[in-house]
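One protein chain omitted, others in place.
Here is chain A:
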Amino acid sequence: MTSLHKPGAATGPRTDRPRRRRVGTGGRRGVPLPLLLPGLLALAFLLLPLVALLIRAPWRSLPGRLSSTEVWQALQLSLVSATAATAVSLVLGVPLAWLLARTDFPGRGLVRALVTLPLVLPPVVGGVALLLALGRNGVIGKWLDAWFGITLPFTTAGVVIAEAFVAMPFLVISVEGTLRAADPRFEEAATTLGASRFTAFRRVTLPLIAPGIAAGAVLAWARALGEFGATITFAGNFPGRTQTMPLAVYLALQNDPDAAVSLSLVLLTVSIAVLAGLRDRWMTTS
């Protein structure tokens, strides 16, 4: 449907100009200048800071800096906690996305808006909110502490929670979008053939939306890996336990900018490797 609309809408406003330009730039690769220039500017804007990071990197002292145990601890913790946060997001987020896409209940619009709130909330606010909810003196945390002796702040579990809080909306939005685009008739056919609704979800819907789930998971993982504000507010900063790479970068910046650049470079490399490796495979197939 939407693909039928696009050509009409696109040619509409261009009718007075297109012929000359198309002839000028030649055939299929007609790129209008008003699109090309801002597009290239955007590309430069997004890439320039990263290039600057590469230029200013203290390459000579890099191996020495990166071989310190603290860096490896932080990197390891970052990778482990981001993966755990993604797992939490998958287990809880996919069902939530299904509820939002396939069921109808009063206030669904509001729930959808609230789900996306962590996307726009300043991460520090998210961290404070988590403290007030799950902290030792928090609304729920008080009982966790009293009944089970569990306190989440200052623990690795706290890091995972902070990251999942910020990253899960990415997964939910992505999966919900895929679910809406997927044809519900397959599920209906399965249920008329005798499958329960959960079986239909498991055997029919889940394989159908797998690329969307994978794309959402990659996004959530990348967001979790870069999470800073909520983590330092809720989980604190202790090397080996709650100090992830972004925290290490921030604190290194206070007295050793070169170290911060080196750490940033590691985080950048890991992020690019994962995004490039997974994006082509998963994100375009949906």
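The rule is short, and it goes like this: a residue touches a chain if its C-beta (ideal position, glycine included) is under 8 Å from a C-beta of that chain, and two chains touch if they have at least 3 such contacts; residues count from 1.
Note that in this section contacts and distances are computed from a predicted model.
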For the chain that is missing from this picture, which UniProt protein name fits: "Heme exporter protein C", "Molybdate ABC transporter substrate-binding protein", "Oxidoreductase, GMC family" or "Y4yA family PLP-dependent enzyme"? "Molybdate ABC transporter substrate-binding protein"
One chain is left out of this view; which of A:Thr178, A:Thr205, A:Thr242 or A:Ser262 touches it in the full complex? A:Thr242
Of the candidates A:Val88, A:Leu131 or A:Ala190, the residue in contact with the absent chain is A:Leu131
On chain A, residues whose C-beta touches the chain left out of the figure: 117, 121, 125, 128-129, 131-133, 135-137, 153-154, 232-233, 235-239, 242-243, 247, 250-256
